[in-house]
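Note that one protein chain of the assembly has been removed; the remaining protein chains are unaltered in position.
The block that comes next holds chain A.
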Amino acid sequence: MGFCMRRVAVIGVGQTSYGLSPERTLKSLFAEAARAAFADVPGGLDPGAVDEAYIGSLSTGGSQLGNFAPLMLESAGMTGVSGRHVESACASSGFAFRDAYLAVASGAARIAAAGGIEKMSDLPRERTRSWLGVSGDVEWERLAGTNFPGIYAMMARRHMHEHGTTKAQITAVGVKNRANAVANPTAQVRKAITLDQALAMPMLADPFCLADACGITDGASMVLLCDWETARAFTDTPVEVVGSGAGTDFVAIHDRPSLTRLPAARKAACQAYAQAGLGPADIDLAEVHDCFTIGEILAYADLGFCDEAEAGRLVADGVTARDGPRPVNVSGGLIGKGHPIGATGTGQIYELVHQLRGTAREPSRQIAAPRYGLAHNVGGSGGSVAVHILKAAD
């Protein structure tokens, strides 16, 4: 990271509830998230004061491909603001957040907005199956006959083979994250299940059953960033972005030397840790990309929380439970909170900022006085990854 970068803070966060909203338009969802973000800035902020805006989305089945960002911005009272659509599959708004961070850190912008949106529920099934399956290496992965559950399932089977990780350990991620979602008022799946119930659910892509996967979700999120020097004019509790990292990798899994790690995640994490001057032991809570249960298992080692071979035990032993020593996905994660693709990255930031401020809705889900939170947002099966580290106000 450049030596002349400015310090950057998040001064406001907003999000819709995640769930199924077939009757709502893209504009209505995005406007709700944006309004919530501006209302969250204690000193108030005029939407027109945003210098640069970055809107993540996979583009909602192609329903709105062109001029996506201006359409969202006009819906949110931000007509005229410089904006663009950011696409990086499921990491779209993780990258939107990084772009907004870089814009402010570089001095090019004083205030930047990063957001994301997806509306997945009211598309014809044929279209859903098409657009959700074209974020891999289409020529070789999709056209061999596999879907995304299949890609992650093959990674899971390899983890089981190389490290003795068990199916029960992997599915325990889905049980944990559903349990966490119960207390989160913005979560989609607020129903806990037992491990036995989870393991008995219908098979999706062996070894995955339905309990190992996230679902179809509508939602939007937005966060507002500002340079550190002026952040205090807006809020007494600015949450500093102390580390930002991102990386890419071969998109098709057959081009990667290992299926039990995501090199893009490791690069992004190293970059974010180095910039922050922190290590894995400093992280008090993390929101990680559990689109499928194995995704969280991979994240544990990619983020340095444990060795690859120990990752299955980390969740099974309760280390990453909400009341464990290293809570992961207290929001419910993608499986419990929901995964409106383009909204997920800044939705993770929304959760971390509330936890770091001590304002997580429902006292039962507030982690006690966390200092550092980490967000890990993966595009496709690891073709792109963004990692951010946030610090609570002193």
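One rule holds for everything that comes next: a contact is a pair of C-beta atoms (placed from the backbone, for glycine too) under 8 Å apart; a residue touches a chain by one contact, two chains touch by 3 or more; residues count from 1.
Basically, contacts and distances are computed from a predicted model.
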Among "Cysteine desulfurase", "3-phenylpropionate/cinnamic acid dioxygenase, small subunit", "Putative OB-fold protein" or "ABC transporter permease", UniProt-listed name of the chain not shown: "Putative OB-fold protein"
Touch assignment to the omitted chain, from A:189, A:253, A:283 or A:392, lands on A:253
Of A:39, A:65, A:108 or A:143, the residue that touches the missing chain is A:143
Looking at A:204, A:356, A:375 or A:392, which residue reaches the missing chain? A:204
Name every residue on chain A in touch with the hidden partner chain. 126-127, 129-130, 133-134, 138-147, 149-150, 153-155, 157-158, 161, 202-208, 250, 252-255, 259
